[in-house]
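Shown here: the complex without one of its protein chains, the others still in place.
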Amino acid sequence: MSPGYLAKRLALIVYTLFVVSLVVFAITQVLPADAAVMLLGENATPDALAAIRDKLGLDQPVWQQYARWLGGVVQGDFGVSLRTGQPVAPVMLEALSRSLLLALLSIGLMLMLAVPLGILAAIRRGRLADLMVSIVSYVGVSLPEFVTATMIVLLLADWLKLLPATGYVPLTENFWDGLAHLVLPMLTVSVILIAHVSRMVRSELVDVLHTDYVRAARLKGLSRRTVLFRHALPNALLPTITIVALDVGYLLGGIIVVEEIFALPGIGRHLIVAIQARDLPSIQAGALIMAATYSVVNFLADLAYAWIDKRIQYG
Amino acid sequence: MAELLRRLLRSPQGALGLAIVALILVIVTCGPWLAPYGPDTMAPRLRYRSPSAEFLLGTDQYGRDILSRLLYGARATVTLACLATGLGTMAGAVIGTTSAFLGGRADEAIMRTIDAIMSIPSLLFALLIVNLLGKSSFSAVMAIGIAFTPGMARVTRSVALAVRKQDYINAAIARGERGIYIVLREMLPNVIAPIVVEMTIRVAFSVMLFATLSFLGLGAQPPASEWGLMVAEARRFMHLSPWMILWPALAVALVAIGFNLLGDGLRDALNPRT
Partner (left out) sequence: MTVLDIKGYTLDYATPTGTVRALDSIDLAIERGEVLGLVGESGSGKTSLAWAIMRHLPANAREAGAISLAGQSMMDASESQIGAIRGRRIGMVFQDPSTSLNPTLTLGQQISEVLVRHHGLTRRQAWAEGEVMLGRVGLKQPAAMMQRYPHEASGGEKQRVVIATAFACQPECILFDEPTTALDVITARQILDLFADLQAETAVASLYISHDLALVSRVADHVAVLHRGRLVEQGTVDTVFDAPRDDYTRRLLAAVPRPERRLVTGAPSSDARPLVEVDKLSVHYGRTGLLAALAGRRTAQVAGNRDVSLAIQPGEILGIVGESGSGKSTLARALTGINRFDGAVRFDGRRIAGAGDMDRPYRRDVQIIFQHPDSSLNPRQRVREILSRPLTLYGGEERIEALLEQVRLPASFADRFPHQLSGGEKQRVAIARAFASRPRLVICDEITSSLDVSVQAAVIELLVDLQRRNGTAYLFITHDLNLVRQLAHRIAVMYRGQLVELISIDDLARSGPRHAYTRSLMDAVTPPREYAS
């Protein structure tokens, strides 16, 4: 992979973040007819409205507001929360770390389950195992997170009373208890991911198993295991990197709902709270951070893909 | 049309999907007539009932019949989700086809920007737009429609490009056909089919998204009987009656499964080469 390719990807990610910042800023600050009224409500006093206009610079020309905001963001300053009066950046970033923990655990679980399921369905194509995996994944992708969460909480917390239903305990405080509180959210987030990725893995592997080169490998007398693991899987799993990276976007959306349901203080929850409290700087920060996370993940995935796939040579 | 139905019924996904969606259509159109009670008819002494002969799916915290609420709510959930998907598809199709048609650097610039916008998760995008427009079903529809536009633009563009590369388009250019004719008579019939498939599958996603927005309190508002809203309200009373939360959740899932299956069935049925 050449430095040219790397430079090109970096330029793209900068452009992406720029566009996202524009969109987020536009939706939250530019488009509202009267941002001050939207923030404080219809019954706010003229004094309070004037104060907030002054504080956030809402009277300035749009591009100046944007420049001011972006200038701060680039230096790591997202402003001060309208709700708590505290700087937004540290709070949001800490929340992000908690969400990332949940995300990573979920992805880990997903990979452990989805990949073997997909492989199983592909090699037993058309038979019972395939049908079962197919049904499970159809259902899985059709369940919104709030439905899954509800079912899981009903089953594991209310009926079987195995795990706590809501709440958060930092891992640093009490590792096992903290982990116990993360299990249900993790399961909820994973369901859709497992369903989607196992379907993709199956479909990729079925395609690869029908290629000429896999057939050639079989006809060279290589054992079934060699053909599957050495010839087929590397080719089938390579696109999976891209798919998982794309799913991170969906995962981030799902995390918003899951954190709300399970009362986890991650970035999703903070966003909902910010939206309900009309805390503009926090909304902007949360949205931008989420989108940035997604971009960075995809960027890394692209790099990983280019590094592994020898055919990508150009810069 | 009859031909299409026949082809659709050939595959298990198509047949099952068609059956479920047909059932949903019946419920959406005739729901109010089929419902045994009104959606807001309260019966305080009959609260938290389990399914019985009188209340087929049980009652909720105000003694309202769950089945009736579901039947009325189908309209909100399904129709609005379809509307949102339609809006997103049309807007996306225009952008995508234009980008494919322009080609070259303009196409690249448009697509990079679309990719950038797509790095905002759909739910987040919808949340921001709802925040802008105020909490209501209408703003939820707009939000989902706008959130879907970039994705549909991408799909439309890639389909349009694939069709553009075929030799029958080159044959049309070599015949000296006008651009309008090529786009409308040669390209469009071949582009529509994959778009319809994608759109059907997106409806499933749209239903889920719509219900999620209502669940978060940012879509339909009480006392509407939108399914996501019903689940949100029922959470508090889970220990009193699991049926209140179970039925609307299953309804959402069923609709999503139905449209997913139908989309897969359509993919095979609309393929001209089989």
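Order of writing sets the chain letters: A and B. Residues in each chain are counted from 1.
Note that in this section a contact is a pair of C-beta atoms (placed from the backbone, for glycine too) under 8 Å apart; a residue touches a chain by one contact, two chains touch by 3 or more.
Because the structure is predicted, anything quoted here is derived from the model rather than measured.
*Asks:* One chain is left out of this view; which of B:L56, B:L102 or B:A171 touches it in the full complex?
*Replies:* B:A171
*Asks:* Just the residue numbers, please: which parts of chain A touch the chain that's not shown?
*Replies:* Touch set of chain A with respect to the missing chain: 8, 11-12, 211-223, 226, 230-231, 234-235, 238, 309-311.
*Asks:* Of the residues in chain B, which ones touch the absent chain?
*Replies:* On the side of chain B, residues 104-105, 108-109, 112, 166-168, 170-171, 173-177, 186, 189-190, 272-273 touch the unshown chain.
Following the convention adopted for this analysis, only the chains that are shown with their structure count from here on.
*Asks:* How far is the middle of chain A from the middle of chain B, if each middle is the mean of its Cα atoms, in Å?
*Replies:* Centres of chain A and chain B (C-alpha means) sit 22 Å apart.
*Asks:* Report the residues of chain B in contact with chain A in the complex, numbered from low to high.
*Replies:* Spelled out, the residues of chain B in touch with chain A are 112-113, 115-124, 127-129, 131-132, 204, 208-209, 211-212, 215-216, 218, 228, 231-232, 235, 238-239, 242, 245-246, 249-250, 252-253, 256-257, 260-261.
*Asks:* Given the complex with chain B, which residues does chain A contribute to the contact?
*Replies:* 12, 15-20, 23-24, 27-28, 31-32, 138-139, 141-147, 150-151, 153-154, 158, 249-250, 252-254, 256-257, 260, 271-272, 275, 283, 287, 290-291, 294-295, 298
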